[in-house]
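Missing here: one protein chain of the complex. Every other protein chain is in place.
Then we have subunit A:
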């Protein structure tokens, strides 16, 4: 008597993912569907926007199923994306950001927290100039505004 939710991914590598209840309830936007008045046997298809390709969705579902089985997924995920001793991997960073955006769209709070924390860890300990040059953000403050921003609040000792 269980409902089936299907995530339909289009684009480069189209794929359909069937989710069981344990996995589907972790998606904020989907879990309500279980409580709606649909016929018990029905199959509900959710169209995933094109920018989230099937690989990304696959990774998210991997997280969900490991979470559903209560394994220590967080450590594994952090290691995978963000290891201090490994060579920096551009593809991995792109993947991390794509997963973050997709999990936000799908309403997966725990994964949003994990991915945003990883990205926050990137920024930790870096000064504004480094951040600007590495992440291609344009420093568009006037000298006065910048001085004002820096004058406020606390300073890291030694800088």
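Keep in mind that, in the parts below, contacts are C-beta pairs under 8 Å (C-beta built on N, C-alpha and C of every residue); 3 or more make two chains touch, one makes a residue touch a chain; residues count from 1.
Operating definition for what follows: contacts and distances are computed from a predicted model.
K.L.:
When you check the chain that is not on display against UniProt, which of "V-type proton ATPase subunit a", "F-box domain-containing protein", "Auxin-responsive protein" or "Large ribosomal subunit protein eL14" does it turn out to be?
P.N.:
"F-box domain-containing protein"
K.L.:
With the missing chain put back, which residues of subunit A would touch it? List them for me.
P.N.:
Here the touching residues of subunit A are 78, 82-85, 88, 90, 93-94, 97, 100-101, 104, 112-113, 116-117, 119-128, 130-132, 134-141, 145-146, 149-150, 152-158.
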